[in-house]
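A single protein chain has been omitted; all remaining protein chains appear in their positions.
Which chain is which? They are A, B and C, in the order written, and residues in each are numbered from 1.
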Amino acid sequence: MTAWKRFLDRFLLLDLFAGLSITGRALFRKKETVQYPEERLAPAHRFRGMFRLDEERCIKCNLCAIDCPIDIIYIDWHQELNEATGKKEKKLDRFDIDLQRCMFCGLCETGCPTEPKSIWLTTKTYELATYDRWQNLYADKEQLEGWRGRPAYTDEEIAK
Amino acid sequence: MSDGPSAVGEGGTPAPPAEKPAWERDPVVPEWRDADDDPLAAALREALPEAIRSVKTFAGDLTFDVERERLADVARELKTAHGFSLIVDVCGADYPNREPRFDVVVHLASLPPDRAYRVVRLKTQTDEATPVPTLTGVYRGANWPEREVFDMYGVRFEGHPDMTRILLWEGFNGHPLRKEFPVEGIDTGAAIYSEHYGETMGPVAGTGTGWKPPKPAPPVSDETEEGGAK
Amino acid sequence: MSLPFGLEALRAAAGDTLFYFAISPALKILGLVFLAILPVITYLVLAERKILGFLQVRVGPNRVGPWGLLQPIADVMKLLVKEDTIPSRAVRWAFVLAPCLVVAPALVIFSVVPVGPPSSTPGGLSGFVTDIDTGVLFVIAVATIGVYGLILGGWSSNNKFSLMGGLRAAAQMISYEVPQGLALVGPLMLAGTMSMVGIVEAQRGARIWYVFPQLISFFIYMVAGVAETNRNPFDLPEAESELVAGFHTEYSGMRFALFFLGEYANMIAVSAVATTLFLGGWLRPFPSVAWLSPLDVVPGAIWFALKVFVFLFVYIWFRGTFPRYRFDQLMALGWKWMLPLALANIFVTALIKLWLAR
Partner (left out) sequence: MSTPNGAPDPSSDRLFTGEEMELSFGPQHPATHGVLRLNLKIEGERIVGCYPIIGYLHRGTEKLFELHPFFQNVPHTDRMDYIAAATNNLAYVGAVEKLVGLTVPPRARYIRTILAELQRISSHLVWLATHAIDIGAMTPFFYCFRERERVLDLFEQYCGARLTLNCMRPGGLPFDLPAGWADTCRRFCEDYPAKIDEYEGLLTENRIWKRRTVGVGVLSPEAALDLGVTGPMLRASGIGFDLRKVRPYEAYGEVEFAVPTAQNGDTYDRYIVRMAEMRESTKIVLQCLDLLPATEGGPIMAKRPRVLKGPKGEVYHGIEGPKGEIGFYIVGDGTPNPYRCHVRPPSFMNLQSLPDLANGHLVADLVALIGSTDIVLGEVDR
C-alpha cells in the first residue's frame, strides 16, 4: 500500500499543491504591512528611545556617566552661590551625549539615583535620523532638555 | 559541572522555611579547594603521575594544572578513558607579572548517556617562546580555538596544522588580548599595506572617533576621573 | 476595403505587394512591440511584485502613484539614467551584444503568435503579424538563440559568478529545449499543421482545447517553459543566493534592464505559445458549446490576453512558493523524467491517432 502510495505521490505532486494552497490562501489574507510614515506602531511603555534630561532633578552626581559602558556621557559642572537661598548649588556646564555611539542599553537610567529619574530613555522617541550628522547625533544639554518644548512623539500622535 | 556550593539555580531547590531563602542572604563567595580526593583526579594521577601538577576546584569546576608538554596526553587520557568526548573550548589568559606569563585553558566535557555530564578544565602555563602541544590530534575541534589563542596572545601550538591568525589579518602587528595592548588600538595601516603606506600613514584604527596616541587603559570604575575632563 | 488610420492611402501609394509583404508586417510588429509587449512587460514586473507581496502577506510597491501604478515608469527612468558600467577587463563587444541577443529573439517570437483571428475579409486587419507554415518550428528556433546572449553575457563579464551563471544557463536551456520541443509535437500531430493559426483553427474544428487530450504534453511544456525562462524553481542561472546574480552580475543600467526585459518577454512568449497550442489561442472557452456563444462578443485578443495572464500568474505563484532545484537535479529531471515522458506521450498520441484514423 505504501509503495503504491509512494508511486502515486511521484506523479500527483500533492506536496507541491499543498505549498501552493498555503501561499494561495495568503493572497486573500489581511496584509501585515504597516505603512510607516502614515501609520505608526506605538512603542511599548518601556521602549528605550531618545534621551531626555531634567536639569532641576539632576544632582550632578555623574553616576550615569560612570555607568555608561562606552563612556559617551560627558558632564561638567561648577559650584555657584544661589542669591535667593544663600546656598551653594551645582550648575551644569555641559551635559553631552555622543548619540552616534550610544547603544540605548539604559544603564544610565538604571544608575540615576533621583526619583523620578532625571535622565530617562522611555520617551517613545525613535526617529533620530537627521540630514546633518552633528545635528542630532551629538546631543547637548539644550537638546536633551528640549523635551518640554518639543516632545518629539506626543501622546496624540501615538494614539493616532 | 557538578553541584558547587554556589552553582546558579540548580534545579531550584527551595530553601527550608525556617531560614531566609538563598537569594535574600548574602552571597556565598566560592573559594579554591584542593580536590585530590575527586575520583577523576585520582584516576588521572594514577595514569599520568607526573603530568598533573595540582587539582583544585572552584565553584564546582574541577581544574587540573597540567605540565605543558603533557597537555595533549592528559586530554587524550580524558577522552579515551573517561569519556570526555566533547571539546568545549580552548582559550588563553595573560598574567604579565608572572613567569611564564600565559595560561592556556582547555575545557572538556563528558556527555550522557555514557557518562554524567561534567566539564573539567585543563590549565597549563607557557610564554611566548615556548609552544604548547596542540590538541588537534585529539580533538579536531581544537583547531580554530587554538588559532584564536595564537592570534590573541601569540602563544604557539606545536604540531598545529595551520598556525595562522584567524580573527585578525596576517601582518597585524601585535596580539590584542595581551594586557599591554592599548584599548584604543594601534596604527595598523603600515603593517597591512607596507608597499603603499609609510610607517605612520595608512588606515588607522579608531579613526571613527578620532585617533589618540596609545596610553594605558584608564581605570573605568574610578569616579574621580569621570567627572570633569572626559 | 477596410483599413483604419489612413493605411488605405498608404496601401494605394505603395502598391499591394510592398504593402502586404513589408509595410504592413513592419507596422504591426512595431505596434505590437511598443504598444502591447513593452507596456505589458513593465506592468508585468509591477504585477509580479504586487502578487508576490500578496502571497507574502505584505502589500508590495504602493508608493509611486496610486497602488504603485507608476512604479514601473519610475523603475525604467531610474535604469535609463543610471550609470552604465562595463568592467575594465570585460570583452566589450560581447558584453554590449549579449543583452540585445536576449531581448531580440524573445520579441521576434511574437511575430508568429496569433493574438486574434485572421480577418474575415481579404486584405483586412488580421490578429497576427504573419502566419508561416512552419510557425512552431520558427518559435523553437528563435527561442534557442536567446541562450547565446546569456552565455555571452556571463562569459564576457570576466567574473566567475557570471561565468558559472552563463554555463548553467547554457546547460539548462539546451537541456530543456528538447523536452519542450517534443512536448509541442503532441498538439502538432493532433492538428496536422505547424502553422500557429492553423493549430488554433484545428482546435476550433476539434471542438476541444488541446490541453485536455494532451495533458501530459501540456504539463511538460509548462515545466520546461519555466526552466526555459530561468524562473523559480529553475532560476539557477541567476540564483541570487548562490551566484549573486548569475550572468548579469556585472550589468547595470539599461543593459541590465534589457536582460530583465528579455526574461519577462520570454515569459510572455512561452505563455503565448502555450495558450496558442494548448488553450485554443483566441478562442473563447468551450468553443463547441453553443449556449456560451454570447461570450463571442468579447474580442479574441481579450480571451488570448486573459489566458496568457493565467499562465503568468502561475509563474509568479510558483516563484512565491517553491525552493530552487540544484543544478544536477534539474538536469536529472530534464533528461530522466521529462524527455522519456515526452517521447512516451508522442508514441501514445501517434498510436491513438492511427487507431482513430483506421
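The criterion applied here is as follows: a residue touches a chain if its C-beta (ideal position, glycine included) is under 8 Å from a C-beta of that chain, and two chains touch if they have at least 3 such contacts.
These numbers come from a predicted model, not from an experiment.
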Contact set of the excluded chain (shown chains only): A, B, C
Residue of B:Asp38, B:Glu77 or B:Asp94 touching the missing chain in the full complex: B:Asp94
Omitted-chain contact residue, chosen from C:Gln71, C:Gln203, C:Thr321 or C:Thr349: C:Thr321
Sites on chain C contacted by the missing partner chain, in the whole complex: 52, 55-58, 160-161, 164, 232-233, 235-236, 239-244, 319-329
Positions on chain B where the hidden chain makes contact: 1, 4-12, 21-32, 58-61, 63, 85-89, 91, 93-94, 105, 107, 111-113, 117, 119, 121, 139-145, 148, 152, 165-169, 176-177, 181, 183, 217, 220-221
Where the unshown chain meets chain A, residue by residue: 13, 15-16, 18-19, 22-23, 26, 32, 43-48, 67-69, 103-107, 110, 121-122
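Definition applied: only the chains that are shown with their structure count from here on.
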Chain C and chain A - chains in contact with each: none
Geometric centre distance via CA averages, chain C-chain A, whole Å: 51
Interchain centroid distance [CA atoms averaged], chain B/chain C, Å: 63
Touching residues (chain side chain A, partner chain C) in the complex: 16, 19-20, 22-24, 26-27, 29-33, 35
Chain A contact footprint on chain C (complex, rising order): 51, 53-59, 62, 317-318, 320-322
